[in-house]
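A protein chain is absent from this complex, but the other protein chains hold their places.
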Amino acid sequence: MRKLLDAYSPHFADRLALFALLVLVVAALAAPLISPQNPYDLAQLNIADGRLPPGTHAGSDTATGPQHYWLGSDDQGRDMFSAILYGLRISLTVGLSSTLLALAFGLSLGLLAGYFGGWIDTAVMRIADIQLSFPAILIALVLLAVLGQGVGKIITALFAVQWAYYARTARSAALVERNKDYIAAARLLGLSTWRILFRHLLPNCLPPLIVVSALQVASAISLEATLSFLGIGLPITEPSLGLLISTGFQYLMVGDYWISFFPGIALVLLIVSINLVADRLRDVLNPRLQKQ
Amino acid sequence: MSSSILPRMTTLRACFVSLALAFAAAPHGASAQELKIGLSSSPVAVDPHFFNNDAVSALCSHIYEPLVAIDADGKLAPALAVSWRTVNDTTWEFKLRKGVKFHDGSDFTADDVIFSLERPATIANSPSSFTTYTKSIVAKKVVDPLTIQLTTAAPAPLLPNDLTRIFIVSRKAAEKATTDDFNQGKVEGGTGPFKLVKFSKGENLQLARFDGYWGNKAAWSSVTLKFLPNDPARMAALLSSDVQLIENVQANLVSQFKSNKDLNVFEKMSNRYMFLYTDHRDTSPFVTDKAGKPLDKNPLKDARVREAISKLIDRNTLTEKVLDKLGVPNANPAPPGMFGHNPNLKPDALDIAGAKKLLAEAGYPDGFGITIFGPNDRFINDEQVLQAIGQMLTRGGIVTKVQTQPMATYIPKAAKKELGFGLLGWGVGGGEPSSPLRGVLATTDKDKGLGASNWSSYSNPKFDATLVEALSTIDDKKREKLFQDAAEIAIKNDHAIIPLYNQVATWASRKGIRYTPRPDEATLAQFVQPE
Amino acid sequence: MTDSPASASRSSPLVELRHISKLFVRSPDLAARVAQKLGAAVSTETVHAVDDVSLTIARGEIVGLVGESGCGKSTLGRLAVGLYAPTSGQRFWYGEETGGAPGKQTERLAIDELPASERQAIQIRMQMVFQDASASLNPRMRVGAAISEAPLAHGLIKRQDREDWLAQLMRRVGLDPSLAERYPHQFSGGQRARLGIARALAVQPEFIVCDEAVAALDVSIQAQIINLFMQLRADLGLTYLFISHDLGVVRHISDRVVVMYLGRIVEVASAADIFERRHHPYTRALIAELPSLSQRHRVYQPVQGEPPSPIHPPKGCHFHPRCPFARAECITERPALREIAPGHWSACVLEP
Amino acid sequence: MTEPLPVLDVSHLSTHFATAKGVVRAVDDVSLRVQSGQILGLVGESGSGKSMTGFSILGLVDPPGKVVAGNVLFKGQNLLTMDPERLRQLRGDRIAMIFQDPMMTLNPVLRIETQMVETLQAHQSISRSLARTRAIEALADVGIPSPAERLSAYPHQFSGGMRQRVAIAIALLNRPDLVIADEPTTALDVTIQGQILALVQRLCRERQTSLIWITHDLSVIAGLADQVAVMYAGRIVESGPVQSVLAAPLHPYTEGLLGAIPALHERGEPLRAIPGATPSLASLPTGCAFADRCPRAFAQCSVPLGETEIAGDAGPRRTRCWLHSPVPAPMPTIQR
Partner (left out) sequence: MLVFLLRRVMQSGVALLVMSVLVFVGVYAIGNPIDILVNPEADSAEIERATAALGLDRPLWTQYLIFLQKAFSGDFGNSFVHGSSATQLILHRMPATLELAFAALVIAIVLGIPLGLWAGLRPESASGRTIMGLSILGFSLPTFWVGLMLIMVFSVQLGWLPSNGRGSTVDLFGLPVSILTWDGLKHILMPALNLALFKISLVIRLTRAGTQEAMLQDYVRFARAKGLKASRIVGVHVLKNILIPIVTVLGLELGSLIAFAVVTESIFAWPGMGKLLIESISLLDRPVVVAYLLIVVAMFVVINLIVDILYSLLDPRIRLNAAAD
């Protein structure tokens, strides 16, 4: 464990980021267990408890009964602490699942394109090129306008935005790996194409993609927040961090800072820690720097 | 529904501005003769006949005038016509104002009126045409240069109201002009208090005082209307004295602005009528049981259910808390003071027990599930209002999901009746309540031009008959009664829609500037005065 | 076809390459073709990596293939095992001796024309040992798994026998069987070379192409591996095509040496003849440049010039621009590979 | 000793790398001497520290590597303690270096001209046109055809051999007193290697330039060098005149190296390979690093030892082996 940590990074800031990320992930996972309120259940909210400052004890008329609003409540009487935990859940869900889906899909296509070349390659890469010639935010904007709202839809949109990137990266990795002699050896040994693709090519194309996708999770979360901030993507009753920031902004300086401030801190903390950890991962996994 | 289509970006409703209250910079730059206003829309044209859109019309109101105007109380007032009367059931006569000059110096005559009434029909690519208001006219007769008679096929009691929408332009100046010519300021064909200096789409409209104006001269020699749809940007612009007046103050800033000694705030109950439409069809797409399974029978079809919904909504909480007081509970399409206001129509009070009883009577003692839809970028705190309603209904047993979306995606879906239950606001213009009655409540009938926005599929022949009669009744008293009756049938008896409140329109200015607030929410430089 | 330089000593062939050529062509895409139509000079780049090469390798023989980088020796090796499909020409495999002793009838099979299942069976009889042992081992696979993967997949060994089998094979190539669960990067260069050999041996091949298999190794390790190769041949009766740029190594290990220059075979002879009776001027230059331990303060008199680009090789004899003996005919005509002495073939017009 | 002042006198040079796995002694107590006009062959297998010795002499060791001990006297001046600016001025001017991979040593995005002119201008104030002329001469000297035209070419427009010629031309531009050549022919074909060797030999002889030729190939050294030093695991195990060392190696490692060369064997006969593999520089034994591969190792070999000088026919020889130590070793305290 100690060794692992040393291999990861000797610097305090990097370790702090890892720790913060772990805490955030655990908090998000355990949200339904530790949050005093289900912020997505309208029956548990009371507008009368709207915009309560942190620490207020109130809430006589809600399904959960009176409670402490440790981080205050939003305009709908949503407990901010619960809302942030659930928001983290959404952010992580959206970031992880869109990235994983895109990774899986893009990786498969990229591997096939890179390994087989020919028309498969041409077809996949042309589609990816076209996809990549649209800026991500524009695709997401138009797509979400078409799809409507919901976690599934924003995942779809973010998936659509990302897959081509992985396809291209995986393809170039596959092109490099395909020409390495262990693939030639595998072919000579009469191994089946699927075995070569998945047992030999895939594991070797994966590491750079894993680093990329770790960073991509952060940018997907950020993009989700931006889209939520722009008012598309998620339903208002199931706010993600971006949406909480967005709704809270109008109260920020009226004095009700907590509605926007705490989710903002959570979002920034989440993205920064993912990026920091991913950044370390990149250095740790980069063989060129490792040799040093 | 609103007619100002350019949405504010809700999402950028960030409001850090008030921090500036303590730091607000001293006013600078602007001399008393110069006025800069921040608008919340970005109108696309200054051709008064191109696009039937409130923001465009408000912009054009600086340069052009109609025959009949709407005053600051929402009532008809003489403008380029000094008086009007019916000659017979189908003919109106307008006496025109004497001594009015166009910006190019030519005289205003009846011929210009004829030209202006004909011009809308010549603009083929209009996204929303003004012919709505002119097509009832079948004949135009110039009695003398300052008198004109307009004949309609059927009795048209609302013609003067319709003509508040038609701006008069000079035939000489505009006969060959295109919309682009108007936008580029090549047409000096208005009679209004300001002349166009430069229109920069998406940025601003620059105006100069028209010294030959027939009425009270504007207090400002030059006016710039800046288009600042972004709320925080607009607020910041006022606080940093970039502009001296803004419209649509962010709801949660109103009280802060009021207590700021450098600012004035002006409020007026708007004629924007907010309500929920409910699906009257046999089945409705988003109505489910509590577990989320679709129901084969639509509970909303039952008037008792609709009434229960209305009773579950605490309108005072909505207006006081959610809207930060920028709303007045109201059940009446015609707000108090407007022609056709029905004093019998009162908003339902919160009555959870009563509502539950009604639901039980209707066969839903345990309630049901529903999704409420609405825009998130259009009305004051629309998203918060919808969520609050969701809470209120859920509390009463109707488990409610809330879906909000930008106006652009919301409206087309609602218009296709894909949603069933949602929030709508209707700017009741023209000084009388016929437009919401006609558009929202009348049975859809393309030929008669009724029910174009009847998304709830409400249909009551008695209401229709009453409304149609009203629309052809010249006598003001009788017509007003018919309007009142029609509203009562649909809203009080049938609970066809669930009325909520009227918005309160707001403006804020730097100290030293006054604005006369208007119920139509328009921001007009001629109504801005130095203190 | 008898013009292929077959081994004189051993007449039982195992692999035969007949008029094999490999062209690497970058063909113009749609845009280039359109541009061509528009009159632009769009050239198709063609590399004659291997140009009409015929070679027969006898059962149990070690054929050394030498030449400088870019001469096509690696390509030829890959063609021989079937990693590349030839642009033209055929590969033959001589099956088990069928008849009794006197007839020595063997069955000649055109490998690439066989049905897939039969081709597969022959294909795994031909394996390759690669130059860069670290690139030729899957870095994310434990070495034991990598070695036993193919025989398990082909049913050559049973899963329950794997351990014993693996231990035996690893010991055979000089590796400690306890290292089977490690990853390639945990091995030294020499061990990795042994791993590459073990993997090739796993499917019981008869013919192994060693492509610069010792080039990346230090001298002391190189000697170990060369010894291993020789040991394995003795034990298993393997046949090698031993590709190397190092004439010293090739001379030591090979029975017969093939010299290539720019895609063509220029000389074939027994290892002894190549050194003692070298004929082709290129072979002479190669041997002359061979560093020698015995010379002190030697005066280098290298052959001039550099190998031309394989995209635009010289006409006639490819070596003529650098050849001190070049004649007029060398510039225009491609010299045929002719047998200048029994078992000694040379593509040069010079008299032996 | 009546020897003239050597061009380069390296004594007890040590370069260590601090890594996560411990201290790597890349260069450990290395002493070398190069006389004017002499060619020293520095031989060793990969990882023996021969390249790092070259870098250490020139002060080109990158972190985490660090020269931790020793002296490098160039014409009597200690390069290791010298002011960095003065060292820079010496580098490329009086001492030059040539690298292994001609593909990588020339900056791919700069014209040959730029890379040559800057080398001249870094050490003398010289006009651009004069520098160009000098550059053209230098290219001609190394046998680049039509040098004036080729001057404006980019490195990738040259073949590998030509690139190495250019690198040599650059190294020799300022007529240095000493050139350190780090495996400059390893990446080249045998015929090209011959050309480069001929070139270097000719130029050094003409200009009386001293040369350290780093290589793994003893047979190259055999024909080229006057002196040879054999490195193993960061240390020089044997050095001396080429003919003596090759004819009668003192150290078992040198002996093993020679034994592994196929040319010295009958065809097909098993080679006398050195068993085992090179040890990791991070965990060297305290005594002789070769001991566990050495056929003649004995108990004493685990005791640290220094170099022993032995007189030879062609000049003094040195080795680092207990077999040749005049002093009996103390009894080993640690049994391996």
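Lettered A, B, C and D in written order, each chain numbered from 1.
The rule is simple: a residue touches a chain if its C-beta (ideal position, glycine included) is under 8 Å from a C-beta of that chain, and two chains touch if they have at least 3 such contacts.
These figures come from a predicted structure and were not determined experimentally.
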Going by the whole complex, the chain not shown touches A, B, C, D
Sole touch to the unshown chain from D:Leu58, D:Leu151 or D:Ala297: residue D:Leu58
Checked against the full complex, the residue among B:Glu93, B:Glu118 or B:Glu203 that touches the missing chain is B:Glu203
Per the whole complex, from A:Leu22, A:Ala104, A:Val142 or A:Val284 the residue touching the absent chain is A:Val142
Logged for chain A, residues touching the omitted partner chain are 11, 13, 126, 129-130, 133-138, 141-143, 145-146, 218, 222, 225-226, 229-230, 242, 245, 249, 253, 264, 267-268, 271-272, 274-276, 279, 288-289
Hidden partner sits against chain B at residues 1-3, 5-7, 9, 12, 14, 16-17, 19-20, 23, 25, 42, 44-45, 50-53, 123-129, 131-132, 135, 179-180, 183, 200-203, 226, 228-230, 232-233, 236-237, 239-240, 242, 377, 406-409, 411-413, 415-416, 426, 429-430, 435, 438-439, 444, 446-450, 452-453
Hidden partner sits against chain C at residues 26, 28-32, 34-35, 38, 40, 42
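The definition used in the following text is that only the chains that are shown with their structure count from here on.
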Distance in whole angstrom between the CA centres of chain A and chain D is 53
Multi-partner residues in chain D (2 or more other chains touched) are none
Touching chain C in the complex, chain A uses residues 180-182, 184-192, 195, 199-200, 203-204
Within the complex, chain B is touched by chain A residues 42-43, 45-48, 50, 75-77, 145, 148-149, 229-232, 235-237, 246-247, 249-254, 260
Seen from chain B, its contact residues with chain A in the complex are 9-19, 231-232, 250-253, 256, 317, 321-322, 376-377, 383-384, 386-388, 390-392, 394-395, 399-406, 408-409
